[in-house]
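A single protein chain has been removed from this complex, and every other one stays in its place.
So that you can tell them apart, the chains are marked A and B in the order they are listed, and the count of residues begins at 1 in each.
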Amino acid sequence: MAKEFKRLDGRKVNEIREMEAKVGIVPNADGSAMFRFGDTIAIAAVYGPKEMHPQHSQDPSTGVLRCTYNMLSFSVSERIRPGPSRRSSEISKITEWALKPIIDIEQFPGTVVDVHIQIVQADASTRCAGINAAALALAHAGIPMRDLVSSISIGKLDKQLVVDVNKLEEDWEEGEGATDIPFAFTSQGNEVSLMQLDGKISMKEYKEAVKLAHEAIKKVYEVQKKALKDSIKDIGGED
Amino acid sequence: MTTENNESRKIVIPGEIIVSGEDYLPGEGTEKKGKNIVAARYGLAEESNRLVKVIALSGAYFPRGGNVVIGKVENITFNGWIINIGSAANAFLSVSEYPRYVRSDEIEEVMSIGDMIVAKVLGARRKSIDLTVKSRGLGKLTDGMIIEINSNKVPRVIGKSGSMVNIIKEETGCNITVGQNGLIWLKGNSIEEELLAKKAIQFIIDRATTSGLTEKIQEWFKKEKKQIKKEKGDEE
Partner (left out) sequence: METSKLTINRIKEYLSQGKRFDGRKPEEFREIFIEKNISKKAEGSVRVKIGKTEVLVGIKLDVGEPYPDSKDKGNLITSAELLPLSSERFELGPPKIDAIELGRIIDRGVRESKFIDFEKLCIKEGEKVWTVYIDIYSINDDGNLLDAAGIGAIVALKNAKMPKYDEKEETVLFDEKTNTSVPLSDNIPFSITIRKIGNKFLVDPTIEEEDAEETRITMGVSKGDIMSSMQKGKETSLTIEQVSEALDLAEKAWKTNWPKIEKFLK
């Protein structure tokens, strides 16, 4: 019988760090939210649907979803020079793809829905926190959506699969080292909208990882749901 | 989910099942999936006479035909004015929708860039919104001030058959035009009156989802006016 794998912060293998979510944190935005996994904090703000500029970027048949992911320079140990990087551009694009399946903006041709994500504090799994915040911000903005999207990272530390990777685990060096496997699912539809992999894993282990992630995002969804429901206290009837 | 008086409402999130049953009909903001009516956006779910809809609590303004809106003249073309009403596309007011004949060299004189106007939405098709100022009460705004609120809170500020906004008008003595797009024009006999109306509107939108607002706002006015009287007394 294998003994219980010891994670550096004492968590069980399928335990997620403490999560927190809140909507409405940027009053100017049409919708906004914050999402936190432990020490990883992401904020997102949505503006739109609005007219898209430049005009030649417009799509006459549908509204366009445009995501930008960035990290604050001081969100990490070694300062990041302000401005986009190749990494942030890629994450911006996969975030857009992760959210696209649930958004219905065909009814707003020529418009853009801008989603701005900023990582305020980074302790790994930042793209996942970003997607969770973005999904909340989109809902808060009243964008027509058929579901939410929930995202979580799975890690493989040597041979052990764990849920919700932090920075120390990301840098795991024993055995086969660390493999980073972020996922996103449509929250109720159970469809995978984000898959990435960095490291080394067998096909069999990967299928395990998918199952783990699918199970874990239910907890993420509960946190997101609560943030939206709690955004308004005191619902009464008409006068 | 409904109470006896058909008025129970709850916050729903996208994808959430609102009600289940064959005889419910999917209204605005909802989708029918099998037997279920499912929310197609975040908002307040309401059911009345079997029609289920989700009312937006937040988010951008979507213009509808018949809406009275307040907008800003952004640009002038050879045959009209381009108006910003805060929606995804700018709206257009053609000279033919002005109450009198306007020559093309007069267009700028009649209404120039930066002017605020009250207009009615004639039609909002996929990419174009047409306005008219032909009816009474529409046209260029002069004097007064404009405040902006989230368009989803407008029904609350107006109230059932205008009941809420009428209270504000009475209590402050202001002329008030509430645009469906969230822009509100206030004009009183003094700036104090306008600021009181502005404060009252903020009071209402801070409590947009609570009940008994009519009583609350009347109470509030009583208190505010007492306070103003007291301050005036201190000043003199």
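Observations on the model:
The rule we apply is simple: a residue touches a chain if its C-beta (ideal position, glycine included) is under 8 Å from a C-beta of that chain, and two chains touch if they have at least 3 such contacts.
Only a predicted model underlies this, so the values are computations on that prediction, with no experimental measurement involved.
Among the residues A:47, A:108, A:172 or A:221, only A:47 touches the chain that is left out of the figure.
When the whole complex is considered, the residue among B:82, B:145 or B:205 that touches the unshown chain is B:145.
For the chain missing from the display, the contacting residue among B:57, B:183 or B:208 is B:183, taking the whole complex into account.
Checked against the full complex, the candidates B:84, B:132, B:175 or B:210 give a single residue touching the omitted chain, namely B:84. In the full complex, subunit A makes contact with the omitted chain through residues 25-29, 32, 39, 41, 43-45, 47, 50, 68, 72-79, 82-83, 114, 116, 118, 120-122. Residues 72, 84, 86, 114-116, 141-148, 183, 185, 191, 194-195, 198 of subunit B touch the missing chain (whole complex, contact as defined above).
Here is the rule we go by: only the chains that are shown with their structure count from here on.
For subunit A in complex with subunit B, the touching residues are 24, 30-31, 48-51, 60, 63, 102, 104, 107-111, 139-148, 186-189, 225, 228-229, 231-232, 234-239.
Residues 5, 7-11, 13-15, 29, 31, 38, 40-44, 56-60, 88-90, 126-127, 152, 159-160, 163, 209-215 of subunit B are the ones that touch subunit A when the two sit in their complex.
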